[in-house]
Structures are given as structure tokens and as C-alpha cells.
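Here you go, one structure.
What you see is the complex with one protein chain gone and the rest in place.
Letters A and B name the chains as they come in the text, with residue numbers starting at 1 for each one.
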Amino acid sequence: MHEMHVIKNLFQDLLKLADENNTRKITNVYLKMGLFTEINPEILTYFFKEQGKGTPLESAKLHFADSDMRELKLVSFDCE
Amino acid sequence: MILVFPVQHIFLMLNTLTADILELLKINPDSDLIVAVGNSFRTDDGVGPYIAQGLEQIKGLKLINAGYNPENIIEDVIKLAPQKILIIDAADFRGNFGQARIIPEDKIPQTTLSTHAIPLNVISGVISQSIKTAIYFIGIQPESVCLGEGLSAEVKKTADQIIEIIKKSLLK
Partner (left out) sequence: MSKNVKVNVEYLTRVEGHGNIVVNVKNGKLEECRLDIVESPRFFEGMLRGRSIFEAQHITSRICGICACGHTLASIQAAEDAIGFQPTEQTIKLRKLLLHLENLDSHILHIYLLVAPDLLGVKSFVPLIHTHNDVVRRALRMKKACNDVCDILVGRHVHPISAIVGGFTKLPKEKELDAMLEILESIQVDMAPTIELGASLKFPEFQRETEYVGLVNDTDEYPLLQGDIGSTDGLRMDKHDYKKITNEFIVPHSSAKHTKASRDSYMVGALARVNLNFEKLHPKAKKVANAIGLKPITANPFLNTAAQLIECIHSLEDSIKILKEFKNEGIDYAQAITVGLNENGQIPVKAGKGVGAVEVPRGILFHEYEVDNKGKIINANCIIPTGQNLNNIEYDMKKLVPEVLDKKQDEITLLMEMLVRAYDPCISCSAHFLDVKYIDC
């Protein structure tokens, strides 16, 4: 439950970034996710799927790269 | 926070257990208590309960499997009044998977991101305020604490070693 607002911050930042970049569609999101983040990629993906409806993140694909650090990093995203 | 501990290789089979841990695992059944902590539904977090299961058949050994509710054992521990309490739990100290380490009381995290549990150092604090005892934490580095049952290979290996060493120390 406590991981949800971390996910929400990430989600909202992406929407803000989409706005700043004048894009209507984010196609790919590249994340770096380390060990023991206590964040489940499945939950993250589900959040984006449910909450993304009707937003630029609607059909965004999430890509997770492994990391040795305890981190969740938004590396970059592709947009159209 | 990265703690540096000397890794002393005892012999090949025991490469994850250091001399100070081996010393701690010498259990006097009359005066010592083993407390296992962890949630068996979170893979390697179940290492504590797994060790408890391996030891539960031994007659005369004081053992409490506290599971995911360590705060509920306080009164039982105080009643037993052991001289030494050995708490075994999974702990992420960024070591090798399955590595065991003695965790100093002040290094136990006070809160975690995802549980409602009462921190272990609070529990040990309540106990040591109530009885004269020495409390030690042995943390085992998990590979995964995702939902699921069963331990990963390296963690299981360490757990089995700990079970064997405690059993042997009792035979003496």
C-alpha cells in the first residue's frame, strides 16, 4: 500500500513532462528498478493501465532495467 | 548504510557464516532462547520460520516462532527469562544472497516502507527493560521478499547450515 504514492508521483511527473513536451502520447517509459524497492512491477504496470485511461500514458509500455542499487529511476521516455 | 564486517572463511561449506556467528549459534538449552521472525508467504522472509521448523523437534530447546507478529511474543519471552536471546530474521544489508551477519541493535531500521509491524528494536527494547538478558540479531540476506512460498537456493543453504550447527552445539 505504501508504495502507491511513489508510483503516483512517477505517474504525475510523466503527465507533467508530457505536457511540457507538448506531446499527446507517451509510447515507451524506461525505468531502472533496483532490489528491495518494495515496489512490485506488476502493481506499477496495473496502476498505469487503470489510471492512464484517457491520458497521454494510455498506451505507454513500461520497460524495466535491473539495477544493483535500491532505487526506482525514471530514465527516459519516448513520445510522439 | 553499508556495514563492513570481516568475512572469515571457516571452511568451504560454511563460507557464509563467520566465526562470531558460529560462536553465537552455540546454544545452551537451559538458559538460551531462539526467536525466529518472518513471513513464510514472502519467500526468503520466511527464513526465520524455516529454521524454527527445522529445530522444533528438538526436546528441551527454547524456541519461539514469532512469524510476522514479533510484538506478540514479548510476554512469553519475559516469562522464560533467558540469559541469551538469539533473534533470527531476514535482513537486507546488501550482502551476498544467503549471507548471515550479526546486526547491531542500532542498525535495525525503525520503520519499513510496507509493513504495519512494530520495529524489532522496539520489541527488544521492551524486553531488555524488563529482564536482564543479552539480545543478538542474526540477519540473513534474502534474494527475494516477493509474495510466494519457499526459500531461494542460497538462503535455504544458509538456513540448513544454521539448523545443523545449532543441533550439533546441543549434542555436546
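One rule holds for everything that comes next: a residue touches a chain if its C-beta (ideal position, glycine included) is under 8 Å from a C-beta of that chain, and two chains touch if they have at least 3 such contacts.
In this text, all values refer to a predicted model and were calculated from it rather than measured experimentally.
Even with one chain removed from view, subunit A keeps its contact list with that chain: residues 1-2, 4-10, 13, 17, 21, 27, 37, 46-47, 50-51, 70-80. By the touch definition given at the top, subunit B reaches the unshown chain through residues 69, 71-72, 74-75, 78, 110, 113, 116, 118, 122, 125-126, 129-130.
Please note the rule applied: only the chains that are shown with their structure count from here on.
Once the centre of each chain is set as its mean CA position, subunit A and subunit B turn out to be 36 Å apart.
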